[in-house]
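Note that one protein chain is taken out, while the other chains of the complex remain in position.
Let's turn to subunit A:
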Amino acid sequence: MTAVEVEARREAAPAEHDDTAGGRASRPRGKRRLGPGKAIPFGYLIGPLLLLGVWSWGSAAGWIDPRVLTAPWTVAATAWDLWESGRLGPDLLVSTRRFAVGLAFGVAAGLALAVVSGLSRWGEAIVDGPVQLKRSIPNLALLPLLLLWFGIDERMKIITIALGVLIPIYLHTHNGLRSIDGRYAELAETLRLKPAAFIGRVVLPGALPGFFLGLRFAVTASWLSLVVVEQVNATSGIGYMMLLAGTYGQTDVIIVGLVLYGLLGLGSDAVVRLAQRRVLSWRRTLED
């Protein structure tokens, strides 16, 4: 929430604040003593920017050997060169598409499995075990088999990414479904809600907080799987670009790839968080 909105809300509810101000133990109006306090505008950028500052400072002062870690400005220049020469654009596009398609399939599958397993005992009996099994097998270990089954084409990459995404979506949505207060089910019973209305109005909205938590993990999982599939077996994409750079000793290109992965990860997480704020605006948590 922005600072402006916070101000506006306080104006709208003067009575509530007068209550506390009227108490004997007076303290500054509107200051919350416990909890993290008001949100800092663009606060999530501060940490990364600090990191960038340390990196720049270290490079400028000569503490960081450019052969080990290229200076930020060199990385920026290399990125610009790569972009200009038309090498970065297509790779970036390919990677982003793999990320998005894998994420979409994984989210859809994870959500469907979570609903089936969350709402029916039989569904749980059938679905939950295999998902938990998959959970304990890292994607990297699964890769040789997936390679054999699906070859080295796009399909294999999308499937690998989707499998990595499915797990957090399933786990957190399922948990969200199961922790919905049973009293709401009782209410639905007395209101004689039809099953569709029960799922649409009670179950799914109630599981949304869990789903969004899962989605944040899923987005990260999607990028991580992407790195793996692009470095193990690919002829395009950011990972492939980095792999090539490694064989030619181009540290700056490798760092460009890493920074891109980082930025894309950070950006997509920010998008999910924004969506979460919007959709879960009915909640009031320490977050707000």
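The criterion applied here is as follows: a contact is a pair of C-beta atoms (placed from the backbone, for glycine too) under 8 Å apart; a residue touches a chain by one contact, two chains touch by 3 or more; residues count from 1.
We adopt the following convention: contacts and distances are computed from a predicted model.
K.L.:
Name the chain not shown, per its UniProt record: "Oxidoreductase", "Tryptophan synthase beta chain", "Xanthine dehydrogenase family protein subunit M" or "ABC transporter ATP-binding protein"?
P.N.:
Spelling it out: the chain absent from the display is recorded in UniProt as "ABC transporter ATP-binding protein".
K.L.:
With the missing chain put back, one of A:D65, A:E84 or A:E186 would touch it. Which one?
P.N.:
Among A:D65, A:E84 or A:E186, only A:E186 touches the chain that is not shown.
K.L.:
Of A:V127, A:V202 or A:V272, which residue touches the hidden chain?
P.N.:
Residue touching the absent chain, from the options given: A:V202.
K.L.:
Provide the residue numbers of subunit A that touch the chain removed from this figure.
P.N.:
Spelled out for subunit A, the touching residues are 183-184, 186-194, 197, 201-202, 205-206, 208, 280-284.
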